[in-house]
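Accompanying notes for the structure given below.
Missing here: one protein chain of the complex. Every other protein chain is in place.
Up next, chain A:
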């Protein structure tokens, strides 16, 4: 077990950060927002990321992957967070890729993983139905119909769902909302009749949709994994996505904290830099503390997933909780410590604040993961 990046992982993180500083500074994200870009990310930039091998990081060499682990993925996601660079890394590579790996048949993996890795196709994961993340409570129904299934129901906050080549939909083939058994996973290709998309306009201007399925007919071959046993592979995939979001938040908070410190050192009021005031120094010192603690939980979660450790789910929840509460605090303090200019759109601080809020709420917020941690610790 190691809580530091290896030499190679560090190199990857540094390279990613330099590349994004050049190709995808915060101004690029601002431009996408200002022109109301439907995709929410740049396909050209995504193609470059694929070329750099980022989409291949967690996958087996059998499909053209690099086998560079979840920690490698985390290193890249930190860099993406640092520059607020939008990409389908979390939605397609971490989440959908992991579902295919965990639950897909040999044929399904052979059909889809090389496409995902080469950037020729993109999938999105549809889990949530209510206002708050809670996969166990999902209710979207999938009824047996001859050899296939009929799916009816609604999904919300499907990350990068717009323009995807397909959606992995978690549905209930049996059991009641709240029960672990009875969840099944389906791959719904984008051209399937009966699917309606509503593109959401979110505070972070990224790509998310609500999905409506009206009596959508699927062949049995569209099912990923065993019927009714989808929750375990789904949770495993979600954990990979959660830790990637935590890495992204940590990267963003590092950048935001650095901006805030710079402001404290240079902003002059009462003839002195405001950073010389003890009331502000102590608030900044606490942010340093929170960032340090949060990083430890993130490194432990990445490491545990790569080792396939039995406590990996608990450590992922610990990380999503700790990084999430830290991110709330860093975001709030960054705005307040910047004072008046902190609430202007001109400053990048607000862009970070909004992205952090979305990442915090996605795939389980701090409250959700505190509860999950308690349950896992008790069992």
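We adopt the following convention: a contact is a pair of C-beta atoms (placed from the backbone, for glycine too) under 8 Å apart; a residue touches a chain by one contact, two chains touch by 3 or more; residues count from 1.
Basically, contacts and distances are computed from a predicted model.
I want to check something: the complex is missing a chain, and I'd like its UniProt protein name from "Acyl-CoA dehydrogenase family protein", "Zinc ABC transporter ATP-binding protein ZnuC", "Membrane protein YdbS with pleckstrin-like domain" or "Sulfate transport system permease protein CysT".
Checked against "Acyl-CoA dehydrogenase family protein", "Zinc ABC transporter ATP-binding protein ZnuC", "Membrane protein YdbS with pleckstrin-like domain" or "Sulfate transport system permease protein CysT": the hidden chain maps to "Acyl-CoA dehydrogenase family protein".
Given the contact definition stated above, which residue among A:24, A:71, A:297 or A:360 touches the chain not shown here?
Touching the chain that is not displayed is residue A:297.
Pick from A:95, A:231 or A:264: which residue touches the chain that isn't shown?
Final answer for the missing-chain contact: A:264.
Spell out, residue by residue, where the missing chain touches chain A.
Missing-chain contacts on chain A: residues 2-4, 261, 264-265, 268, 271-273, 275-278, 281-282, 284-286, 288-289, 292-297, 299-300, 318, 321-322, 370, 373-374, 377.
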